[in-house]
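Entry: chain A
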Amino acid sequence: MTTNLIDIQHSDVVMATSNMAENHPVGFQWVMKAKERGAKIIHVDPRFTRTSAAADLHVPLRSGTNIVFFGGLIKYAIDNNLYFKDYVVHYTNASFFLDPAFKTPTDLEGFFTGFDHGKTAYDRASWKYQLDAEGNPKRDLTLKDPNTVFQHLRRHYSRYTVEMVERVCGIPKDLFVQTAKLFCENSGPEKTGSVTYALNLTQHTNGVQNIRALCMLQTLLGNIGRPGGGVVALRGHANVQGATDLMVLYHNLPGYMVWPLRDAHPDLTTYLEKETPKASYWVNKPKFLVSLLKAWFGDAATKENDFGYDWLPKRASGDAYSHQHIFVDMYAGKIKGFLADGQNPAVGGPNAKLARAAMQRLDWLVVADIFLTETAEVWKAPGTNPKDVKTEVFFLPMAPAAEKDGSLTNTMRLIQWHEAAVKPPGDCTSDAALFVRLAHRLQKMYAGSKKSRDKGFLAANFTYGNNPEEPNIELVLKEINGFATQDIKDKDGKVVYKKGQAVSTFAHLADDGSTASGCWIYTGVINETPDGKIINKAAGRKPADEKDYLGHGWGFAWPANRRVIYNRASADLQGKPWSEKKKLVWWDPDAPGAAPDKKGKWVGLDVPDFAPFLAPDAKNGDKPFIMRTDLVGGLFGPLVDGPFPEHYEPVESPVQNFLSKQQRNPVAKIWEVPDEKNVLAPVGSKDFPYVITTYRLTEHHLSGVMSRYLPFLAELHHSHFAEISHELAKELGIQNGEKVTVSSPRGKIHVTAMVTHRLKPFLVDGKTVHQIGVPWHWGYNGIESLPGSKGDITNDLSATVGDPTVYIQETKAFVCNVTKGVV
Partner candidate 1 sequence: MLKTPHWEMMVVWYFFLGGIAGGAYFTAAIADNFGGSRDRRVAQIGYLLSLPLVAICGVLLILDLGVPLRFLNMLRSFKFWDPMSIGAWALGVFGLFTLVSSVLSFSSSESTIALRRKIGLVGILFGFFLASYTGVLLSATALPFWSDARLMGALFLASGASTGMAAISLIMFATGAGSGDGWGRVKKADRFSMIFELVVLAVFLALLGSAARPILSGQFAALFWGGLVVVGLLIPLVLEFVGHRMRAVGAVSAVLVLVGGFILRYVVVMSIQS
Partner candidate 2 sequence: MATTLAMFTDTSLCIGCRACQVACKQWNELGAEAPEWTGTYQNHSHFTDETFRLVRFVEQPQPNGNLAWLLMSDVCKHCAQAGCLDACPTGAIYRTEFGTVNINQDVCNGCRYCVSSCPFGVVAFNEDTGTAKKCTFCNDRIHNGLGPACAKACPTDSIQFGARETLVTKAQKRVETLKAMGFKDAQLYGADSNGFLGGLNAFFLLLSKPSTYNLPENPRLPQRNVVVDSLLSIVSAVAVGVGAVFAFRDRGKGDGDA
């Protein structure tokens, strides 16, 4: 997230679009604190949840229509002049001129310029700025020119009227206006509002655009980088943030550098040429990449061999290898062996039936987890005869956090260290131990291989500390942080870092091989004295106090322990806080400067996310968004499916798209899977007339591995259930508590009907649209004596379709049927 949970208390309005009270209850205390201070709480959710119960305003919207809602707010803010003018003019690309050829769906019937119907992809040639002689974007600070980003934005969202919001989202006009007023009027120099989101926005075939829409709204209102503002991204797992930073993902290198593609990045030089921008902090990318290669290949990585760049696998294409690709390709027999480490795709992923069928075709499967998951016992899945499953399965019992040392990065980029309280029982080990033990065995098998393809793996070090089988985790973190591979001297020949000493900031990383760093954004988490004494900042335990309410002494937030990123935006052009009430960092002209003879420095309540001595009046001293190539907030931001978010209906929808003739995201990823393993319902299907959304409950965790086996949690819900409105229950003659069958073109599940006032049908284009809600925590394993801890798998209903940018599935909005009884 751009901000910090603690800071939410300073919001004047909080718009939760996620179900924060249920999924992040302890973080929600700051929303309650804000409320006690007089802030208004808005909850936007198809269902009335425990978050709604705590909110001032519950705004029910039909699943899959977020962009219409945000678009409506953007239009409302512009039409009523409620956007933060100075912020928008100077800190965003609103004033930039766009290529005259560029057109939006307002003018092209649902498409942006450049759509190729044959390739079903966009040619994005016209999605760019007009540049002046020096190659800088042309600007119109009055924002009046029709070719400016701002005017395009205004025109693009001109169709997102209050009436349209009511018609598409099913939000009554008055309620929407009340919401828009409440949110937009609580932003500006004196006020700030924050918005939370989670998988409510991401799990759609326009997931990334959903989030862009929300970020654009926050940018327009001047809510980024300021106290009480921000985009509150709430992640679901203890270390989703960290696993993403360290890039347990197919498309990037650790630290958010693209993973090499065969055709685009055949060698290091090409890679660096293509991927290093002219401006922004990313100009340092070569230092980060070379340091990473040094961390992986050690001494074997030399300038001569491009630091081992060749040893990195090259992707054949960008549209491959993602979570959903894995199971489609696994089902096709392309994948033979599979490691499921602390993940349970037999339950937790989209189209789980396909995932199970795919895993049953593997030669071998390794599952490492705390409990015997449905994935480990995929050969026991209902309707499966173990004899038919030829897959060899290896199950390794693992240790939870309390039984091992290590660090986790929370949703506010805060790296926190945990220490082992006890030894894991029996054969249980840490995942770290598992990986190095496997690595060592494989290195032994490859020992002496002369093949170049084995060199990289053989060059890599998997021994940390004295015991090769039990890595010293702090030393692993040190490698991630980075260290000097040789004595590093300053220009006067004074040793700055001794060989092997941890580097204290990513500003000191080099592209000549003199530094190694496994993930540059984490640099600084470990400090080390020349005599080798390690200071682990992740283990910092200084509580917050009135002088430092953000608690900089507790853990370490990347980058550089900044708690609110882009916080330069909390000050105006001259570097003064926009308002005393909303100050965070500011320019102190009298503070000691970069050199003894210089004055002036950015100071404040947070570590400035800015060059510390770059004066406001210096070049780019007024551009806060330092990670963006153009150094300003991107109201215009080209993605594969458009530079502005445009509403398209979910792939499965009961209604047509009222905004354009284009029904669904034209570049959405739809997988063809054989054996009718991924059948989709047509628009307005009579067989599957209801909208279904899937979600999580406070008392359970994801696929249930860490909750269904725990009596304390398993006893809190009677059984797997579906939430159904009284209206729909009446139509179908369903009583609260009776069994119902929920079906989709992919499968069906039997659950208990929870008939509730918390769901209400939507009035969409004047017609009633029913929506049901089904949590997805249940599976066929659990506690024998608590039968309710077992249940059918909700994801058997969801489809293998994806967002075109990140390939996330659409489990928040698809269609289903509900039938009384077990059929």
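The rule is simple: contacts are C-beta pairs under 8 Å (C-beta built on N, C-alpha and C of every residue); 3 or more make two chains touch, one makes a residue touch a chain; residues count from 1.
Quick note on selection: all candidates are chains of the complex that A comes from, given by their letters.
What you see is a predicted model; the values in this text were computed from it and never measured.
Q: Which candidate, 1 or 2, sits against chain A in this complex?
A: 2
Q: Write out the stretch or stretches of chain A touching candidate 2 in their complex.
A: Interface residues on chain A, with respect to candidate 2: 21-22, 25-26, 28-29, 32, 48, 50-54, 58, 697-699, 711-719, 736-737, 752, 754-758, 785-788.
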